[in-house]
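Chains shown are a subset, placed as in the full complex.
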Amino acid sequence: MNRDRLAAFSDGVLAIIITIMVLELKVPHSAEWSALVEVLPVFLSYTLSFIYIAIYWNNHHHLLHAISRVDGRILWANNNLLFWLSLVPFATAWAGENHFARQPSILFGFALLMPAIAYTFLVMAIQHNEGSEKTLARAIGRDIKGKISLALYIAGIIAGFFQPAFAYAFYVAVALIWLIPDPRIERLIANQEREITPE
Amino acid sequence: MNRDRLAAFSDGVLAIIITIMVLELKVPHSAEWSALVEVLPVFLSYTLSFIYIAIYWNNHHHLLHAISRVDGRILWANNNLLFWLSLVPFATAWAGENHFARQPSILFGFALLMPAIAYTFLVMAIQHNEGSEKTLARAIGRDIKGKISLALYIAGIIAGFFQPAFAYAFYVAVALIWLIPDPRIERLIANQEREITPE
C-alpha cells in the first residue's frame, strides 16, 4: 500500500517534470521558418531530456515493483532522486538556449549525474531495507548499466571543459545504452548479474 | 498491473499537456474587450488542441484497456506518442499567436500528424505483442478512422503551403470525424472491421 502511494507520487512528479520542460520551448513571435530554426537547440535538448526522464520512469517503476515495504530512508532517498530530476528541465533549458556552449554543457552533465547518484543511493536504501531477495536482486542487477552511466556522465563533464560537442556525445551514449537493446550487452549484463546473484 | 501503471502515467502526462496549453493564453494587460479579441486566435487554437488531446486520451484509454501485458517495445512506443503530444501545445501557441499564418498552419498539421503516426506505431507494437485476439481486434478496428485522419493531416499540411484556411479546414475535419457519431460512418467502419476481423 505504502509502496503504491510512493510510486503514484513519484509518477505524478515525473509526469509533470517531463511535461513542463516543454514550456521552455518559447513560442517565437515571428511566423517564419527561421524563427523555428532558432528554437531547434532547445528542441534537441528537450528531446534528450525527455528520453532521460522516460528511462528513469521506466527503471524507477521496475525498482519499486521489486520492493515490498517502504521506510523513512527509502522515502527520503526517493525524494532526493525527485529533487535532482526536477532540476533537469533547468539545465536542459540553459544548454538549449545557449546553443550548447561550454558551461551549460558541463552543468547539463552534472544535472544528469546527480539523479544517477541519487538513484544509486535509492538502490542502496532499498538493499538496506530488503536484504538480498531474488526479485530485488534482479532489479538491482540492472544497475550495472547505471554504473556505466555514472562513468559516462563524469567523462562527459570532463570532456565539456574542453569541447562541449564531446560532452554531448557521452550524454547521448548513456541514452543509447538504455534505449538500444543490444543482445551482446544484454548477455554481458545478464552474465554479470548471474555472477552477482547466484540463485 | 504493469498496464495500469502505464495508463496512469500516460493519463498524468495527458492531463498536464491539456492543461498547460491554457498557459499560452497570455493574460492581456488592458481591461478592454479589444484586448480579449486579440487573444481570440490563441483561444480558438487552444479549443481545437484541447479536442485533439481529449480524443487521444479517449482512444488511448480504449487501446490500453484491450491489452493484457506491456513489453519494452510498447513502453517506448507509448513514450514516443507522449513525446509528440507534448509538442502540440507549442504548435498550437505558434499558430494562435501568429493568427493562423502559413508556416504555423503547416507546423500545426505536422504536430498533429506525428502523434497520429506514433499512435499507429503503438498499435503495431501492441499487435506484435498480443497477436490477434478479439478484444484487441475490436480496439484496432477503430484505427480505420486513424488512417483517414493521417490522410487528412497530410492533405492539410499540403494545403497549408497554398492557403492556411484550407489547412485548418482539414484539421477541423479530423476532429469532427472523431466527435460526431455519424451512423453511416459508424456502420461503414463497423463493416470494414467485420471484413478485417472475421470471428
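Order of writing sets the labels: A and B. Residues in every chain begin at 1.
The rule we apply is simple: a contact is a pair of C-beta atoms (placed from the backbone, for glycine too) under 8 Å apart; a residue touches a chain by one contact, two chains touch by 3 or more.
Predicted, not measured: the structure shown is a model, and the values here were computed from it.
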Exercise. Full complex copy number, with 2 in place?
Worked result: 4
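In this text, only the chains that are shown with their structure count from here on.
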Problem set entry | C-alpha-based rotation, subunit A on subunit B, 0 to 180 degrees, nearest 5 | 90
Problem set entry | Centre-of-Cα separation between subunit B and subunit A, whole angstrom | 28
For this session: Would you pull the subunit B residues touching subunit A in the complex into a rising list?
Result: 5, 8-9, 12-13, 16-17, 20, 23-24, 72, 75-76, 79, 82-83, 86-87, 89-90, 93-94, 97-98, 101-104, 107
Exercise. What residues on subunit A touch subunit B, complex-wise?
Worked result: 7-8, 11-12, 14-16, 18-20, 22-23, 25, 27-33, 36, 47, 50, 54, 57-58, 61, 179, 181
